[in-house]
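Let me give you the structure first, and then I'll get to my questions.
A protein chain is absent from this complex, but the other protein chains hold their places.
After this line comes chain A, so read on.
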């Protein structure tokens, strides 16, 4: 039965399912209990599952991840909420030096099935530290997996698949899309849903391949709709998994279109787009009609809210990149 849910409610429902399915699954974070999280993603869960399974933690991000490691060694499957992207850095050491390496250094004897949920990206008019896109830091770290959902159905299934994963996962939630609605098939088993680490072509096209993830998928789709009016056919691929990347569909697409535009909110310098451009160039060199172009945030700190619309990639900047690709 498909139901229309917001992305936020889809996450909430997915978390509820995960808690129901396995008594070892716990949620921990700041304000996740009574308040239900500042974005209400854990709304009602403490009331129904108890305060030893939905744990309001002290205000200390390294503590959240560090204790989650101990709980995972004890056999629990913690889902940690980092309240905002810009607050993950106090936990960076525990994530990069401990979470990411434990399976490797234990020669596979220790698994840390920890999910680190982070609302990320801008567009909500927030003060500084509340609109960042830290994905490259984590995608760069071996031992971590990084995924980003872009729509309610993916949010519902991907969060459940992440909880089932034997590897630690950084789970990025596009906070400005929390309120967007979409159909979610609540009866489908998550194991039968689109695989967690597989990309997906969300709009077929013939002229340009657009790669996006998280909040930029909607932007790319809007650009594709606008381009169609100009007679240009954009193929949009939602990467979904940023580490590992699943680029088979992207290679196939670029070999057909000969053009590729990558879109993300994070700054361009040494970002995901650079890796994508490098790999597509290696794999599709003889098919490319123009270089892979990037539409990204600027290489500045995230700016003040009143100018964030100028900072963030939007429909027009995507179309501009499409024009530049054709004009090369």
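Note that in this section contacts are C-beta pairs under 8 Å (C-beta built on N, C-alpha and C of every residue); 3 or more make two chains touch, one makes a residue touch a chain; residues count from 1.
Basically, contacts and distances are computed from a predicted model.
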item	value
Omitted chain (choose from "Pyruvate dehydrogenase E1 component alpha subunit", "Cytochrome c peroxidase", "ABC-2 type transport system permease protein" or "Phenylacetate-CoA oxygenase subunit PaaI") - UniProt protein name	"Pyruvate dehydrogenase E1 component alpha subunit"
Option touching the unshown chain, where A:14, A:86 or A:143 are the choices	A:143
Sole residue of A:35, A:60 or A:278 that reaches the chain not shown, by the stated touch rule	A:60
Residue touching the undisplayed chain, where the options are A:125, A:244 or A:301	A:244
Hidden partner chain, residues of chain A it touches	26, 52, 57-58, 60, 62-63, 65-76, 90, 93-94, 97-98, 101-111, 142-143, 145, 166-167, 243-246
